[in-house]
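Can you read through this structure? Questions will come right after.
One chain of protein is taken out of this complex; the other chains stay put.
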Amino acid sequence: MAVKVGIINVTGYAGAELARLLHNHPEVEITSITGRSEAGKKLTEVFPHLAEIDLTIEPDLTDSIDFVFSALPHAASAEACAPLARAGVAVVDISADFRIKDPAEYSEWYGGAHPAPDLLPAAVYGLPEIYREQIKSAKLIANPGCYPESALLGLAPAVKAGIIAPDVIIDAKSGISGAGRGLKLNLHLGEAAENVSAYGLDGHRHLPEVVQELASMWPVAEAPTNARPKVTFTPHLVPMTRGILSTCYAPLNGGAALDTATVRHVYEDFYREEPFVRVADTPPSTKQTRGTNHCLVYPTVDSRAQRLVVVSVIDNLVKGAAGQAIQNMNLMLGFPETTALTGLAVYP
Amino acid sequence: MAVKVGIINVTGYAGAELARLLHNHPEVEITSITGRSEAGKKLTEVFPHLAEIDLTIEPDLTDSIDFVFSALPHAASAEACAPLARAGVAVVDISADFRIKDPAEYSEWYGGAHPAPDLLPAAVYGLPEIYREQIKSAKLIANPGCYPESALLGLAPAVKAGIIAPDVIIDAKSGISGAGRGLKLNLHLGEAAENVSAYGLDGHRHLPEVVQELASMWPVAEAPTNARPKVTFTPHLVPMTRGILSTCYAPLNGGAALDTATVRHVYEDFYREEPFVRVADTPPSTKQTRGTNHCLVYPTVDSRAQRLVVVSVIDNLVKGAAGQAIQNMNLMLGFPETTALTGLAVYP
Amino acid sequence: MAVKVGIINVTGYAGAELARLLHNHPEVEITSITGRSEAGKKLTEVFPHLAEIDLTIEPDLTDSIDFVFSALPHAASAEACAPLARAGVAVVDISADFRIKDPAEYSEWYGGAHPAPDLLPAAVYGLPEIYREQIKSAKLIANPGCYPESALLGLAPAVKAGIIAPDVIIDAKSGISGAGRGLKLNLHLGEAAENVSAYGLDGHRHLPEVVQELASMWPVAEAPTNARPKVTFTPHLVPMTRGILSTCYAPLNGGAALDTATVRHVYEDFYREEPFVRVADTPPSTKQTRGTNHCLVYPTVDSRAQRLVVVSVIDNLVKGAAGQAIQNMNLMLGFPETTALTGLAVYP
Partner (left out) sequence: MAVKVGIINVTGYAGAELARLLHNHPEVEITSITGRSEAGKKLTEVFPHLAEIDLTIEPDLTDSIDFVFSALPHAASAEACAPLARAGVAVVDISADFRIKDPAEYSEWYGGAHPAPDLLPAAVYGLPEIYREQIKSAKLIANPGCYPESALLGLAPAVKAGIIAPDVIIDAKSGISGAGRGLKLNLHLGEAAENVSAYGLDGHRHLPEVVQELASMWPVAEAPTNARPKVTFTPHLVPMTRGILSTCYAPLNGGAALDTATVRHVYEDFYREEPFVRVADTPPSTKQTRGTNHCLVYPTVDSRAQRLVVVSVIDNLVKGAAGQAIQNMNLMLGFPETTALTGLAVYP
């Protein structure tokens, strides 16, 4: 019998993508979807491409849901998820609310007190390539942010192998769907097309998440537990809809005489068994992952500057949001990890 | 046991799309793929997004193929398909070679003598919404052109119901993938982006195909068998990758006092049982079909001018090529018609 | 001494384009700019690309303005322009308010009573290719709508030569800047990119303007004064910022044996002395006019259907708005007609 799934706030891009992918999941049935301003409408009125999903958007979840995805903005999401989580319902939260372990740091970056700090200790950061076993037994998942997802997968093998110094630059280029479906002037096609811009130059909210996760990966000898890696993160808006390409830079550790081939071996070993991460043979591009849960990483050594340069690409709405959430659900419920995520990229 | 499928000329956009979709078809296995200039390469070298399909591009199909798709250009395609078809292999030809019933007309529009006129009588035009029964028992399918696919689905209900005069204008807007993956200056992003242009103003090759099919649909009283409807077809290139929107115009037949609601009923009745065609509630846009085998049609009556105006949208590479071809294969082999074609649109 | 120019509502795309072009006009000085929500800001805060224009946006025009452009929405524009026009200030109104000669028809399409019907008789429709002499002596210009501008320039030579029947279809494709700088979901890059859609299918406000102007051009023998040509107008949104391409269709009049060459002569004769309209040698594309005041027209005869097909392209913000307005000002003030409008297209 199918697992009954609910999607809170289906009316954003992450919510719609959850619906798209779950519709073809053989083990689950979407039985309840919510939205705020659009409550009362049929899903197809908001998203004609989801016409085959015959559901009405409701203000709140119906009862008897087995599994919940929340695609609400931060704060609102924790408020909606907390009672469910406390009642024992399995939850994947796509917002930032359960990612930052330290409630004080959460307050610093997101403002206001954390709505449910009691749930933070049990929440697992939903990056299966790092936390697969913990995810399997978790009931509350903090789905990674789209930028951290691409950066962490690009850096994890090097950090864990101890080959780079804790001094990292992440220069990320994102399609505009990462900024959501809300109306903002900089997302107007007239402004965004044929245009590239940097933003968040005084600190983007995904920075503390990246720092926290990199810090926990770093070998102790390199970065003592009370130290945190120095990370500069610069997001950019590029004129496309989907996709993130993160270019990550870090100095190679002095001792090692590392070349690109050696570093590639480190990465290939790290990701050998991963269903969704591949070390690319040529510099990857975002479109190679469009619509899919894949991440392609491409590490190289700049031998002139003795620097690691890693390019990492994902679809921000799939591996960076809805697909990652479903991968987490599959792990939590014991389904094959790739269920409903086997589609190949819609290219070109 | 899986049906062994071959794809001739996998290296174009239609070929790649066949591979993408067939990869998730549970009843078939792609066992042979060919390409001309790229023979000897792994498929992933040409299309990194197809890395999961571990096949080498060969100059020719291997033996023991049960079913063949040809995505070659015209003339070359008939030459490749003819021996297979004569040997009894089931073939879907995505090129134009078997669409035009009259070899003289084929020569007029495509140049040169038809490579296999003996096969024309048995070839079935692969538009299931019109020829479903014939497709089920066919061995050689002429897959429709992308423009005709959208225009015919937009016009068929009105033509068959006798509500329009045989004086049709089709103004079609296509993404550039319809022009193929070959290198041409007008497809260079520098030229094509932020640009719209008309082409084929002195006659596009899809015109005779549209005329032939409309003529065969028209009620005899309206258009005697020796008459052909007057059709103007203007294709346009718009700055996007996939999608065709055809806006079709025709005068309403004088007798009828038709309004939009009445015409919508005609269309809804016509497409009620169709798995892939839907009469849209609001003016449809191409992106609502991206990556899918759907066609959305939207008929209206311009009461001031007493004219039918129908908007019809498809993904030119799916319902306009590879998806339509697989739908035909499903019919020919007795599989459920929607197998491997249940994906929803990758939107946004 | 420079003419003192004011721009009412500089904060939309037409207003900004007026500022861009007027900044390099040697005979005028922009001395006052207004905006509603942005009043009090420097122009560069709203439009960094206009940083060289050191002006503050004010709620109202300052005194002692010699010439005014209004880029307000309809109704608001007439209300702002009327006192100026009555006080004898020369005005070019970019809104629709003074285009429709019949106030009842204005009310039907735009809603509400016309704010200044007394000014309608003296207002001149600002299409110099048709009304140049009247413009020279006018004090109040109704600048054409962007769609009518492209369609009328595409059809005028054929209409005036009496070679087409009064049964016209205009299928227009516009970049999204035509819909303005306001926030609307369908202009969000996530929705608009890689997408084409039709809109206004039950009647777009530019239709009566086209009908009025075509009617006034039509030779009386063809369309008696009390008759109006039958016009279907379908606008489409295409994924680009600027540009309109209108494809216009009309049946050739029966008597004439017209071919493309003959029709081209008609057009070339008509536009021979025009500084901004050119009969293109090859099918034109919108980008060839980007940023300029040019219109390229390309007439052909579909001899199979005995139909005229004309492609016409403009930049909707220049020849379709701000550039046309400045051309009108040049005529009104006796400056060389091309002053400040000599820039060539920014291509690619």
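In order of appearance the chains are A, B and C, and numbering begins at 1 in each one.
Note that contacts are C-beta pairs under 8 Å (C-beta built on N, C-alpha and C of every residue); 3 or more make two chains touch, one makes a residue touch a chain.
The shown structure was predicted, so the numbers you read here are calculated from the model rather than taken from an experiment.
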item: Selected from A:A80, A:L140 or A:M240 as touching the chain missing from the view; value: A:M240
item: Per the touch definition above, residue among A:T62, A:T232, A:T262 or A:T338 touching the missing chain; value: A:T232
item: Touch with the omitted chain, as defined above, among C:R20, C:H74 or C:K319; value: C:R20
item: Option touching the unshown chain, where A:A2, A:L183, A:L201 or A:A227 are the choices; value: A:L201
item: Interface with the unshown chain - residue positions in chain B; value: 13, 176-177, 181, 183-185, 187-190, 192-194, 239-241
item: Contact footprint on chain A, counting only the chain that is left out; value: 167, 169, 171, 173, 175, 190-191, 193-199, 201-203, 230-232, 234, 236, 238-243, 245, 247, 249, 260, 283-287, 290, 298, 300, 302, 304-307, 309, 311, 313, 348
item: Chain C residues touching the omitted chain (full complex); value: 13, 16, 20, 23-24, 44-45, 47-52, 177, 181, 193-194, 241-242, 278, 280-282, 284, 287-292, 296, 342-348
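Heads up, the rule we're going with is that only the chains that are shown with their structure count from here on.
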item: Between chain A and chain B, centroid-to-centroid distance (C-alpha), Å; value: 37
item: Separation of mean Cα positions, chain C and chain A [Å, integer]; value: 46
item: Residues of chain B whose C-beta touches two or more other chains; value: 193-194, 241-242, 284, 287, 290, 348
